[in-house]
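All protein chains of the complex are present and in place, except for one that has been dropped.
Here is chain A:
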Amino acid sequence: MSIRLRLILVLTLATSAIWLSAALWINVSTRAQVERVLDARLSEAANMVSSLMADRRIALNDGTGHATIALPMETGYSRHLSCQIWSLQGDLLGASSGAPDAVLSDKDGFTTTRIHDEPWRVFTVVNPQAGVRVMVGDRMEVRDRLVGDVVQGLLWPLAVIFPALALLIWVSVGRGLAPLAHLEGALLSRQPDDLRPLPETPDPREIRPVRRALNNLFRRLDDVRRTERDFTAFAAHELKTPLAGLRTHAQIARMATDPAVRDRALAAIATSVDRTDRMVRQLLDLTAIDQGAAPVERLDVAALLADIIQQAEDQAHARRVRLVTQADDLPPLSAPRILILSALRNLVENAIQHSPPGGTVSLTALCNGPGIRFVVRDEGPGIRPQDRDRATDRFWRGPGREVHGSGLGLAIVAAAVQRMGGRLDLGQGQGGQEVALTLPLSDTLQDRGGS
C-alpha cells in the first residue's frame, strides 16, 4: 500500500473516530441536559396550573366539557406540551388543546408512559384544596428531535469536512513525498554506469539520510568497480608486455643472421613463455581465491610442504638455490587446499626469485599456540620497510630490475591468508627476508565468505 493511501486512511479514519465519539458524548450529555431542563419545565408548568386552580383564577365548568386553558407555552418545541386536569374522583375537568383524551399518567410525580403508542413524559401534581390532579406532559419525540438536531449539527460538518480533509491530506502528502519522487526520477534517469553522488538539493530532513545512504552505496560501488577496472587494465597490460616481448624476439630470431643473436632471442622467448605461464597461473589462482568457493579439507602439513618443495624444485635448480624444509609434528590443518597451496607456493617462488645464486630458502612449519605458523626465509635483499604496506598490492613490484615478477605473488598470499582468517607478517630475518603466515588450527575453520 502506498504511503499516501495509508496516510489518508489513517488520518481520515482517526479524524472520523474522534469526531464520532465527540458526537456520541455530546449526544449523551445534551440528552441529560435537555431532560433536566424539560422536566423542570414540566413540573413548573404543572405547579403553575395547580396554583392557578387553587386561586380559583381558572374556573372549570362543572360539566364534562373541556375547558380550554390558555397556557403560555405554544411555540417551538413546547407546542406539544399537553395539560389535563382531573378531579380526584377521576373525572376529566379540563385539558389543553391537542391533549390526548386518555389519562396521561396514573402516578404522581414524573412518569414515562405510552399514550397512543407514543412515549410521553408526564408530571402529575395533586392539589387537595382544589380537589384536582394536574398532569402536564410532552412527547418524548420532541426531546429526541431536540437532541437529534444538536447531534446532526455536529455530524453535518463532518460529512462536508471528510472529503475536504481527504483531499487536503492527499495534496499535502503528495507535496510531502515530492522529494522522494524527485529522488526516484533522478535514479531512474541515470545511466547504468553513472555512479556519481546524487546532486545536493534542499531536501527535507527525512530524505537526507536516504540520499546520504545512497551516495555512500554509490561511492562503495564505484570503488569496487574502479578496483576491478584497474585490475583488468593491469592484467591486460601485464599480459600484453610479455606477449610483446615474445613477438619481438620471434621477429628477431627470424631476421637475425648472427646465430648468437638468434640463440639469445630464442632463449628470451623461452623465458617469456615461462613468465607468461606463471602469470596466467597466478591470475587463475587469484580468481579462484576471490571467488572463494573452495572446500575445506583436512591436510597433512608435512605432505603439504613436500608438495610445495616438489613444485618449486625446477625453479630453485635453475637459480641454483637450495630448498630446505622443516616441520614440527603437527595435527592436520583444516583449510581449503587451493588457498594454502597457492599462498605457500607463491611465498617460496618469491623467495627463490629474490635469493642470490647459491643461497638457501627455508620453509618451516611450527606449532604456534592454537595455530600453525609457516615461515619462509630467503637470503635476498628483502622488502624495504617503507614498501611493506604496498608489497601486497596487486601488481606492485619492488624497485630494481634484476628480478621481474608479475607483482601478483604477495597479493595472492595476502588474499588467501585473509580468506583463511590467518595473518601475514613481512619481517626482516637474519640476512634476508622472512615471511610468516599464521593460520588458526581449529577444525572449525570455515571458508570465510566475503573479502
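The definition used in the following text is that a contact is a pair of C-beta atoms (placed from the backbone, for glycine too) under 8 Å apart; a residue touches a chain by one contact, two chains touch by 3 or more; residues count from 1.
Here, contacts and distances are computed from a predicted model.
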item: Hidden subunit of the complex - UniProt protein name among "Ferredoxin-nitrite reductase", "Binding-protein-dependent transport system inner membrane protein", "Hydrogenase expression protein HypE" or "Response regulator transcription factor"; value: "Response regulator transcription factor"
item: Which of A:Thr30, A:Asn215 or A:Thr248 contacts the chain that the document leaves out; value: A:Thr248
item: Among A:Arg36, A:Arg145, A:Arg190 or A:Lys240, the residue in touch with the chain that has been omitted; value: A:Lys240
item: Touching the absent chain when the full complex is considered, from A:Arg275, A:Arg377, A:Arg394 or A:Arg419; value: A:Arg275
item: Omitted-chain contact residue, chosen from A:Arg31, A:Arg208, A:Arg264 or A:Arg388; value: A:Arg264
item: Chain A residues that touch the omitted chain in the full complex; value: 233, 236-249, 251-252, 255-256, 261, 264-265, 268, 271-272, 275, 397, 399, 401, 404
